[in-house]
Structure formats: C-alpha cells, structure tokens
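Read through the structure below, which is laid out as structure tokens, and then see the notes.
Then we have chain A:
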Amino acid sequence: MLQALIVIPLLSALAIAFAPKANARVIATMSSVICLAVGVLMAWQFRWGDSGEMQFGWSMDVLPELGISMSLGVDSIALWLIELTLLLAPICVIGSFSAIKDNQKTYYAWLTALQAALIGVFAARDLAFFYVSFEFTLIPMWVLIHLFGSTNRKKAATKFFLFTFTGSVIALAGLVYVAWFNAGMMGGWSFDIAELQQAARRMNGTQQGWVLLAMMAGFAVKVPLFPVHTWLPLAHTEAPTAGSVVLAGVLLKLGTYAIFRFVLAFVPDAVVAYAVPIAVLAIIGIIYTGLICWVQRDVKKLVAYSSVSHLGFCVLGLFAINSVGVSGSVMYMINHGLSTGALFLCIGMMYERYHTRSMDEVGGLANKMPVWAFFMVFFTLASVGLPGLNGFVSEFLCLLGTFQSGAGSMGVGGTVGSLGPWFAAVAGTGMVIAAIYLLYMVGKIVFGELREPADYHVHETLPIDLNGREIGVLVPLAIGCVVLGVLPTPVLRTIEQPVNQLVQTLEDAHDHMLVRGGEDGVVVVAVWDESEGDVE
Partner candidate 1 sequence: MFESMPALLGAGSADVLPTTVGPGWLWLVPILALAGCVACGLCLAMRVRTKAPAWIVVGLLGIAFVLTFMGYSGWDSASAQVVKVFEWIGLSWGDSAGQSLSFNFGFYMDGLSWLWMLFVTGLGTLIALYASEYMQGDKGYARFFAGFALFVFSMACLVMADNLVLLYLGWEGVGLCSYLLIGYFYKKPSAVAAAKKAFIVNRIGDLGLALGLFLTFVTFGTVQYDELFALIDQGVAGDMARTPLSEMWQTWAIPLLLMVGAFGKSAQLPLYVWLPDAMEGPTPVSALIHAATMVTAGVYLVARFFPLFAFEGVPHYALWTVGWVGALTALFSSTIAMAQFDIKRIMAYSTISQLGYMFAGLGVLSTVGAASHVFTHAFFKALLFLACGAVMHGFAGQLDLRKLSGLWSVPGWRIVCVTMLIGCMNLAGVPLITAGYWSKDMIMAEAFVTPGGQIIGWILLLTAGLTAYYTFRVFFRVFVGPVSFEPGDEHHDDEHGHDNGHGGGGGFHPHAPGWAVNTVLAVLALSSFAAIGLYFTDKPNGGFVGNLVGDSTAGYVTPYGHHGADDGHDDAHAAAEGDVRFVLVADPPAHASGDATGGDHGADGTPDAAHASSGGLILGMDPHKAMYYISAVVGLIGILIAAVLHGPLGMGGLGLGTRTEAARSKADELLPALGPVARWAQHKWYVDEFYDFLLRTPLRVLSHVFHAIDKLLVDGLVNGLGLLPRAMGSALRPSQSGVLQGYAAGMAGGLVLLLVIVLIFM
Partner candidate 2 sequence: MHLLADSMVMGQVTLAHYLLLSAGLFAIGMIGFLTRRNLIIMFLCTEMMFQAAGLALIAFSRYHMNHTGEVFVIFVLTIAAAEAALALALVVLCFKRRESLDASAWSELRG
C-alpha cells in the first residue's frame, strides 16, 4: 500500500514527462485520485486498535553496510498526515487547471513527484529514507516556485532551498550521530527509527543536547520557528497557488512531524531541558509574526506570516510534553493544512482574476464574488480558531497543554513539564492578535466598497465568481474543517496511543531530571548557552 503511494506518483510523474502535453493534467489528476483511493483503503484496513504500532510495514535493504533500508510503515499519526497529503494532492492538481497554462508537463510532473516525496517522509521507518524523502521534497518545490512563481520567484526559490538545505544538512549530522551512537551500542549500523530511538534515549544529557540542537537547526527552519522563518513569507508569496497549498499544507508539517518523531522521541532529556527556550521562541514567533501580519499589504504574505504564527502554537504544544499538548499539535498539523491550504487556494482564485494580491488594489470582493467571499470568510474563521471549526480544537488543546505543563503542583489537571500558565497566557494573546490580523484582512479584501485594479478585465475563461471546479476543490476542505471541528474525538482517540507512548517517555525523562537534580540539567543548559548562536 505505502509502496504504491510512493510508486504511483513517481511513475505518473515520469509518464507526464514523456506523455503528450495535453495529457499532463489528466494523468496528474488520475494519479492523485487513485492515490487518494488507496489512502481511503488504507484507512479502512488500518488496525485502529493498535494505532501506536507501525502498520503496513514493508522493508527492503538498500545499504546494509550503513544499515540503511527502505522501510515503510505508519502509525496513526503518520497515517493521518498521509491522508492529509492525499487529500490535498488532487485539490492542488485540480485547483491549478486554470492557473497553469505554459509548461504544464513540467508543472504536473513535479507536483506529482512532490507528492511521492511527502508520502515518503511520513511513511519512512528508516531514518535515512526519511532524510532522503525530506530533502527530496525540496527539489520539486523549488522547481515549482522557480518556474511558476510570480515576479520575485528566483530569489524566493533560492532562499527557500538554501535555507532549508542548510538546516537539514546540520540535522543530518545530528541524525548520523545518533546512528553512530547506536552502532556503538549494538555493534552494527542501523538507521531503523525504532532502534535508534531506543539508543538515542540512552545518550547522556550533553549528547542529547547537541543532537537536539542539530536536529532543531534543520527542523526549526522547516517549521519555521521564529528566528529562521524569513524564507517562508517570501516563498509563499512567490509560489504558485498549488505550491503554497502544499507548502503550507504539508511541507511545513514535515518540520513539526520531524520534531515529534525525532526530537521528542529521540532525546527526551534534552527536550525537557530545552523546552523553555524553544517554547519562548515559539511564543515570540506567535506574537511577533502575528503583529507583522497586521501591517502586510500583500494578502498572501499575510497568510504566510500567519502560518509562522500558527505553527508557533504547534511547536508550543509539542514542547508542553503532555498528551494534551502533543495531541493538540498533531491535530494542528492536520487542521492548519486544511484551513491555511484552503486560504491559499482562495487567494489564488482571486489572484487569477485580478493579478494582484495587494489589499490596496482589491477590496470589497463580497460585492462581486459572494461565493468566493463565503469561502474566504469561512476559512479565515477556521484559521482564527473559531470553536466548531477545526482550528479551535488544536489551538485549544495546544494552549491547554501548555497551561497544564508544569502545573502539576496546581491541581489534578496539571502535568509535568516546564511551561505553565504564564506561557499559555502570553501565547494566548496570539489568539487575539490572530483575530486582529485575519479580520483586518477580511475587512479589507472581502468587505467594504468594491475596489478593483484599474486594468481589471474579466478573465478569459473564468467567470466573475467561482466556477464549479473551484467550488469543488474548496468544498472538501470546508467539509474537513467542519468535521474536524465538530467531531475531532475520533481522530484524537486514534492518535492517543502513539502520543501517550511518547509522552510517557518524556515524563519519565522529566522525572529522571528531577531525580538527578540539577547536575545534568546544568550541563545541558550550559551547552545551550554556548551554542546559542549556532541554533541559527
């Protein structure tokens, strides 16, 4: 199954490359739809009772000398993220029909290849294979931005590539270090994630601290976390619509997923020690980028910055190291993919008609495009975290988790952890700020008097308001937002098992720290102090 999800898009990409131009979008659509069907089948066959186990396992030795294999398998969390990817894939493809006119073969081939890489990341059970997929996502994305982006695309694409590549090479060093450590213990090299996880946890505080820093150097860029976020607004603004959708929807989640899968699971001691500084960065990101959103003129940039702000909640939840926070983060990954992806689609649809994204030039579109306006407002509200829609559940859980973390002494609902009410309170202002900037955006482009660019003329093929195809790509996302907002529990219950397993180790690490006293903690913190500059 998982192999199929990787192979089908890859073969389709090849087919697109060699098939006549007219077939490109057909093949791409078919491939993505077939994959989605496979995804549904997978969800059907998944043993939800053992959601913490890796299922659909498959493995092939690639480089036994280095212990590298191509191992696939998913637990429920990976499965959900795969489903998200699979859902977004046809939406991206179909959503691009009218926007992409030239060079279709290249476009759809890379878009399809990107899907394979993304699945690879989530399905990887082998660290090296994970890394390969993780890195490979860069190329298609880079090509998409570089070839199909808007005016400033070259700079954006290159910055995106270099930024993330730099980070991930350093992360690779950390990952290899873990593999080496494991080799020392086991007497043989292996990149098997489960095996490395066991080994990594036996590293001492200093080692874990370094590994955490190395990993975060790579993954924080991808998320992106506060000081290393500047590639994102640029990349988003310049990327084609589908690129932005995948970027916001899935690509950013690679970072948080990797933090979940590797940082949290591999180096729990260091996570406990570093939770506070990282959470501080996340909170700075929430507020700082939130405020920046408020002064944007470019609506796409605004949403891009808002992603940084939102993902701050996600990271915060992860470093709350309790089940509520971590579950909330996992939900956040899914939810943000739906709502922000949809926002980018909406903006893309506007852009196709007006060829501008500046809020100074367009506005009051509710007068002219009520259907579009409905979706725009709807997804904005999902993004604001309105209860009943998906964004609320995850944001709420992340904040509650943060609040609980370290509030163990305050009451029965508290847990171990290093954050606490103050963190939640400060991060909570992000909720207010989100309302400020998102309503500011909606107030500008959706409401108010109709404003159009001077040279506006009706699109050759597209109607004034959305057409059926466009509505068709937005509706599944809207349904997703509502369903996950009203009935998140089934999803939450399925991720309970893997999350709780992970949280258990983190809690043990926390207790362990306390037992050991400050000794190791001091070491780790000292390490952090020295290398603060390196985090960049």
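Assume a residue touches a chain if its C-beta (ideal position, glycine included) is under 8 Å from a C-beta of that chain, and two chains touch if they have at least 3 such contacts; residues count from 1.
Basis for inclusion: all candidates are chains of the complex that A comes from, given by their letters.
Values in this document were obtained by computation on a predicted structure and should not be read as measured data.
K.L.:
Only one of 1 or 2 touches chain A in this complex; which?
P.N.:
Of all the numbered candidates, the touching one is 1.
K.L.:
Touching candidate 1 in the complex: which residues of chain A?
P.N.:
Going by the criterion above, the answer is residues 159, 162-163, 227-231, 288-289, 291-292, 294-296, 322-324, 327, 364, 366-367, 381, 386-388, 392-393, 396-397, 399-400, 403-404, 407, 410-414, 421, 424-425, 428-429, 431-432, 435-436, 439-440, 443, 446-450, 486-489, 492-493, 496, 499-500, 503, 536.
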